[in-house]
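Every protein chain except one is present and positioned as in the full complex.
Labels run A and B following the written order; every chain starts at residue 1.
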Amino acid sequence: MIADILDGIVLGLQFGLLAAGLTLVYGLGGVLNLGYGQMAVIAAMAVAFARDAGVPPLPAVGLGLLAGGLLGLLLDRTVLRPVYRLRGEARVLLSLLLTLGVSFIVDGYLNWRYPLKALTLHIGGGAVEILGVPMRRGSLVASAITLVTVAALFVFFRRTSLGRAVRSVIEDEEGARLVGIDPSRMLRLILVLSGVLAALVAVTRAMVSPVDVKSGLSMTVFALIVTVVGGLGSVYGALLAGIILGIVNVVAADLIGTYISLIILLGAAALTILIRPAGLLGVKE
Amino acid sequence: MSDRLTGGTFLIGGTEVRSSRSLAGLLIPIAVAGAALALVPLRLGNSRVLMGVAVLGLAYACYTIGFNVIFGSTGQLFLCVGALAGIGGYGAAILADTVGLPIVTSILVATLAATLVGGLLSFVAVRRSLGVIFTGIVTLIFSLSFEALVFGLGDLTGGDTGRLIKSGADTFLRDRIPPYYLMLALVLVFLLVHELLRRSHIGWALRALRDDEVAAELAGVDVARYRVYAALIGAAMLGLAGSTYAFTEGRLSPTTYGFGEVDVVVLVMLAFGGIGTLFGPIVGSVTFTIVDEILIEFGQLRHVAYGILIIGLFLRMPRGLIPTVASLWRRVRGLDRLGAAKSSDSAAGKLEAVSSEARSAE
Partner (left out) sequence: MLEVSRLAAGYQGNDVVRDIAFHVDPGEAVMIIGSNGAGKTTLFRCVIGLLGPSSGEVRFEGTDITGMPAQRVVRLGIGFVPAERRLFPRMTVEENLSLGAYPRRPDPETLAMVMDLFPRLAERKRQTAGTMSGGEQQMLAVGRALMSKPRLLVLDEPSTGLAPLLARATYEALRVLRERGLTVLVAEQQVPLAMAFSDRGYVLENGRIQTEGTSAELAANPDVRRAYLGVT
């Protein structure tokens, strides 16, 4: 049981971080990026190709993070341009549809060209015991990196003036403009950040299990569900929901079976949405 | 509030209120479409593969009409089209094979189940005042749960590998051509039902509701009830089509009713044809089926084309083909009218042009 919970936390942290990226973009820009999982996959592929070409692990990972950031920038500059002209629900819908189209293009191309490609990052060394449970080093390193990233995000948003500026746009876009903050520049920044986070999650995921070209859609769906349960726009909500759902997923899968546990997970998510549409930590309108 | 309206009208171009036409005016276009589609087996009847594709295309046409009734009329984004059809399909297959019910009974019971589920989803969404996006997410979750359920109950459903349907194996349902006409009959019936729905008081209420929910409520339209009605009818269509198709296909697998295979495709078909229009689903499904078949050798690369299509569609032609063509046509005709009315004062001339546009709508 403890092993399950620990595994669940490892999984949950990653999905929480992924969801955080998605929820930030939504909270700041009212944009739902359904191509998010594909961004993670592209970053993973970038790292995989770099490794194939003989690039050492750390620079390869750096390349992946760079790729993720660039994808975010690209999205902002191209696909989302027409979306920015709209407001409110229309904006969300169009962003949803356009990014869905983009995810098709990426998914189709990658699966056609490199159908078997996957990224795996081996962390050498034996298992380490945590609370009496032998954990793979890969899982531990992945979790450590995720936690450090979460802490970094925390510091960024709480302590730096740029982070505060970003928060202010989420709080009140017009108010932010009145203090000299340009919301579209902040959105661009957050999109780049979300791309980097996606890449980071792909990389840490690869330390636990292979990330292949087909995982794009499932990553997007999980990120979306965690985001919604946590509360659209709430980073803490995303992290909390991620951990909870991660634990539920692993524990239920062990006790009952993969598919039924998935249904339980989905059902729990749906229930949360129905009982409390604002999500766990979301803001009630 | 205005954001909701913008969202609705952005996707679903308001169709004009049409002056009542006679029943003939309704039946003729449907009959023409039916006749045109009926000719297909003459061309493709020799190939089992191509007929299979055609039957599947008609099944998708049915799904799209059902989705159109739910989404096009009331703006409820039901991303569980495949799942509802799957309740029909898997349900009927299990009832016929495992439980031993006659085929027709199985289809009816399974359709009923799908109807009830669809109605329940709508009821819950209405009760909790879920907007378009949340309805989409909740129904997406339902879709994924259904897929997981299919995998999970492997004994009943055949899980990953799918199951064969023994019932009806020796009937006309598995022949080359009769299933096509069976599905075509369903398509025409669904079109009829949709059109009758539009003309009924339910249709009026649904249009009012879609265009301005607040005004509709003030006018006495019980928004909740009509939303659920639309969902019930649409879900019934989906369940019926899904179960009928199952028996003609003889084999089911999770991909038959999967989200990626059905819902996404149906959305593209309808968006292309014209959300809310009567023949939009037909235009969309026929086009898509043909294009998909032509591109089949490109495998996964087709998805790239569809992605580009989705982006182009929602950027340039969000209301779909039919409304776009219709307004282009109207503009051409409208200009003609204005020219003719140059002698009368401009206000009257404009009124003339506008009313003639209304008369020749669609």
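We adopt the following convention: a contact is a pair of C-beta atoms (placed from the backbone, for glycine too) under 8 Å apart; a residue touches a chain by one contact, two chains touch by 3 or more.
Being a predicted model, the structure only gives us computed values, none of them experimental.
Every visible chain touched by the undisplayed chain in the complete complex is listed here: A.
Here the missing chain is touched by one residue of A:N33, A:S168 or A:T220, and it is A:S168. Checked against the full complex, the one of A:V55, A:V150, A:I181 or A:L217 touching the unshown chain is A:I181. Residue-level contact of subunit A with the missing chain is found at 161, 164-165, 167-168, 171-172, 174-183, 283.
In the analysis below, only the chains that are shown with their structure count from here on.
The mean-CA centres of subunit A and subunit B are about 33 angstrom from one another, to the nearest whole unit. By the touch criterion given at the top, residues 32, 79, 82, 86-90, 92-94, 96-98, 100-109, 111-112, 115, 217, 221, 224-225, 228, 257-260, 262-263, 266-267, 269-270, 273-274, 277 of subunit A touch subunit B in their complex.
Residues 2-4, 6-7, 10-11, 124, 128, 130-134, 137-138, 140-142, 144-145, 148-149, 151-152, 260, 264, 298-311, 314-315 of subunit B touch subunit A in their complex.
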